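Below is one structure; the comments refer to it alone.
Every protein chain of the complex appears in place save one, which is left out.
The block that comes next holds chain A.
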Amino acid sequence: MPLLEVHNLKKHYGAHKAVDDISFSIERGSIFGLLGPNGAGKTTLLRMITGIFYPDGGQISFDGRPFKAEDDILHIGYMPEERGLYKKMKIGEQAMYLAQLKGLSKAEALEKVKTWFEKFEMQSWWNKKVEDLSKGMGQKLQFVTTVLHEPKLIILDEPFSGLDPVNANLIKEEIYNLAKRGCTVIFSTHRMEQVEEICDQIILVNKGQKILDGTVHGVKQEYKKNQFKVLTEEGIKLPASAQFQLVQQNGHEYTIQLAGGTSTNAVLEELIRNQVPVLGFTEILPSLNDIFIRLVEGTHATTRAFQAAS
């Protein structure tokens, strides 16, 4: 049974359809990537799932039951893209406060905060104020306050922005650990290499609509162009053939486009027959980045300038 199911979710602001009929489901313990250009409606979608906004139409079911904001938000941890903490508040008190608002008792909260602070080596910060922290430290604190109450669903909006590689790895490890322990993670980002690395399942949203849904592997298979990379020896030319077309040559590295219905073995056979020494033969799978750009640009419809993934 999926942890979260979304059916035909809609949210309109006047004539503007921020979220227009989106459905998907997320399996328990999986890491789910929510992708889309700026202004695609990701934040609105997440705000409906976290109970901040009421949908104009459609249903959300959480843990097998219809979503009820008051109770279910206790089992959700949300880290918005725009980080926010009380600047004048001491770090320990702040973590305790946010944990108690998630329904933890004072004793439970204290125990959890201590455990997490130890894990992230933050014990000595307890009496510091947030305004005295560096951006990266603030980010770590924000992550801790998000996952402190061991939510069933963790929603992270751009969790790695502003983190150095060491801290980014630390958080990535924690995300894996949480997923292993049964937490479900929704991961909203522009950074495709992280999505490829981390996510089990992705959806791509643009102009309030879902335009792609599947596993990372499945999506790549779906959008592959049947192109292959052939590595030969210096000075060898590939023969012209009806079975494939030459797309690009880079020294002794060729990119070929297979004609429809041609199998790889047939191509290899032909190459061998023509005395071409094949050193390497690999399929070129499109990167998520390519797919993303192809799909989003194809719609010619982004309201705001699209920021290329870095």
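Keep in mind that, in the parts below, a contact is a pair of C-beta atoms (placed from the backbone, for glycine too) under 8 Å apart; a residue touches a chain by one contact, two chains touch by 3 or more; residues count from 1.
By definition in this document, contacts and distances are computed from a predicted model.
Only one chain is not pictured, and the protein name UniProt records for it, out of "Arsenosugar biosynthesis radical SAM protein ArsS", "Biopolymer transport protein ExbD", "ABC transporter permease" or "Isoquinoline 1-oxidoreductase beta subunit", is "ABC transporter permease".
The residue touching the chain not shown here, chosen from A:Ile52, A:Leu170 or A:Leu285, is A:Ile52.
From the options A:Leu3, A:Leu45, A:Ile60 or A:Ile76, the residue with contact to the unseen chain in the full assembly is A:Ile76.
Considering the whole complex, the residue from A:His16, A:Lys68 or A:Lys87 that touches the absent chain is A:Lys87. Think of the hidden chain as still there; on chain A it touches residues 47, 50-52, 69-70, 73, 76, 78-80, 82-89, 97-98, 100-102, 105, 142, 145.
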